[in-house]
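Missing here is one protein chain; the remaining ones are kept as they sit in the complex.
Which chain is which? They are A and B, in the order written, and residues in each are numbered from 1.
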Amino acid sequence: MKLSNMKKLAALLIILSGLMVNPVQAVLTIEINRGVDVGIPIAIVPFSWSGAPVAGESMTEVIEADLTRSGRFDSIPQADFLQQPHNAKEVRFKDWRLIKTDYLVVGSIRQTGATTYNVKFQLMDVFRGNTLTGYQYNIQSTKLRNVAHLISDIIYEKLTGEKGAFNTKIAYVTVEKTKKGRRFLLQVADSDGFDPQTILDSHQPLMSPAWSPDARKLAYVSFEKKRSMIYIQRLSDGKREKVASFKGINSAPAFSPDGTKLAFVSSKDGNTEIYVLDLRTRAIKRLTNNHGIDTEPSWLPNGRGLVFTSSRSGQPQIYRMNADGSGVQRLTYSGKYNARPSVSADGKLMVMISRGKGRFHVAVMNLRSKEITRLTDTLLDESPSFAPNGRMVLYATEQDNKGVLAAVSSDGRVRQTLRFLQGDVREPAWSPYLR
Amino acid sequence: MNNTSKLILIVLLAGMVVVSGCNKKNRKAEGADMGNTGVSTSGTGTEFGPDGKPLGDWQSGALADLLAQTQVYFAYDSTELDADSQAIAEAHATFLSNNPATKVVLEGHADERGTREYNLALGERRAQSVADVFVALGVSPANIEVISYGEENPVAEGHDESSWRLNRRVEIRYDR
Partner (left out) sequence: MKHYTSRRLLKKRHLSPVALGLAILLHGLLFGIMFIKVDSHLKPVAMVKAMQMNEEKPIDIIEASAVDKKVLEERKEKKKAIEREKQRKITAEKKRKAEAKRKEEEKIKKAKAEKKRKKEAKKKAALKKKKADKEKARKKAEAKKKKDAKRKKKLAEEKKRKAAADRKRKVEKERKRKEADMKKQLEAKAREGRARQAMSKYAPRIQRKVQDNWYLPPRGAEGCNPTVQVNLAPDGKVLRARIVKSSGDSFCDESVEKAFMRASPIPIPLDPDLYSEFKVIDFPFRP
């Protein structure tokens, strides 16, 4: 660290002395070598509300939680605000520069009918003193939260250049203990865990929910027939189909990026191997043929290959292969246990579970540099799932002796536990962008 | 016979089996001889096998005790049977091979550590290890069903070895 400081000082002096030699072009030049890695300071002013309040809904809180959870923003505490504007005209920029915020969100919610509302918001640039963007929506009261997420997405995209993933869904399994034994629920909720809808209710375990690329279907593993079988269920009407019930294991379903195929794991041929089911023709192709355990297939975003877990080298490690099973290539070499890989939508990052010193944590590998970063330091993390913008990872972990879901930004900066009211939660899967 | 005696008998028998290092092939014969080697049993009363049917004459005490064990356990990350597990497996194999109409289900499990899908595969391998013993001892594969539950059906819910140890198992089930 000291050495690099000296180097920088030397560089600075070189530039200055260079100036002296040629005093004619005497513009002082100062090199900038670092910045600060902080979130974008943003202030979200509570939206004004006129009309009947909708219980438990605070758009401001939703937006603030979304932006903070992404790890990209630092929201200014409301206690610091010097004014409470609700639209651009009311904003006194000086007051916002004083509290050191870069951006400002103002808005209003107005009831327009029995169950309808008009929502307006504006995003302001405090330094420049202008409005960057603003929208208004006319919606049902039931959609207020969705709109809040939509607004979060717009703000996120405007200020980071990346598509936001707040207006998305998550699927997960929750387990309750009842008198009749355990009750397993497959649920779909908003990306912040709110407003869960039950997709399937079972007394037998449920595992590995997987979203179709159009976000309209979920594939999952159900033990309702006392052994593992794969189903695909349509969310709109709950209609479902059993697609794999071979002898032995049927598990780890994964839709291909174009939605036409389903990779899965079967031990029908005497060992756990990876297969691909063509959803149109129902033809099955075997991809792996190996004495070890091959499981947890996950498609590359371009659909031309998959990553998967294999114990062919003795311990579980992560491998890559082409869509036809050829060209197997090992990806992980550090540590004795690397499993459950998943690649981000831009193809740049791969998230996985790694074991180190007996602890199972979420790690991210940069697929170009092969550099691995640990994102969590808890004991029993599982099932990491990328947000569709690749910026956040949803995963299952233990907290206070209970299974919970947490989200961590893919740079590890921010972590947030998703709040659930009941049960033991596990097996999260982040939906693609909703259309 | 009281429980303590039973226990002692089992231990002695198990010890004998290990020490003798007998060939699997001769198991059957040995099994038949078991009644002659050592502790005299008063073949009184009816013992029931795991399938609920009464045991035949030659299937006595010790075997019954082993048969009463329907869980075999595994070391962490391992799918290999240790000695105890082997004995139990063999006992069941014997029983099954003597009851060719009986079907058995082997449920494989794993502790909560590691990923679920991988544990599903691990559970299956453990169950398969037991199945291999069965098949080796003459049980028809058609009578064996191997199922894995991975970590989905634990018997102990703690987050430490005392619980994990109990969850790393194969359950031998005759009724479905």
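In the analysis below, a contact is a pair of C-beta atoms (placed from the backbone, for glycine too) under 8 Å apart; a residue touches a chain by one contact, two chains touch by 3 or more.
Not measured: the values here are computed from a predicted model.
Note that the absent chain touches A when the full complex is taken as a whole. Across the entire complex, the residue among A:Val38, A:Ala52 or A:Leu379 in touch with the chain not shown is A:Val38.
If you put the missing chain back, the residues of chain A touching it would be 9, 12-13, 16, 19-20, 23, 26-38, 40-41, 72, 100, 102, 127, 159-162.
Note that in this section only the chains that are shown with their structure count from here on.
Chain A makes touch with chain B in their complex at residues 205, 207-208, 223, 226-228, 248-249, 251-252, 265, 267, 272, 293, 295-296, 309, 311, 316, 337, 339-340, 353, 355, 360, 379-380, 382-383, 398, 401, 426-427. Interface of chain B with chain A (complex): residues 112-118, 120-122, 124-125, 146-150, 152-153, 159, 176.
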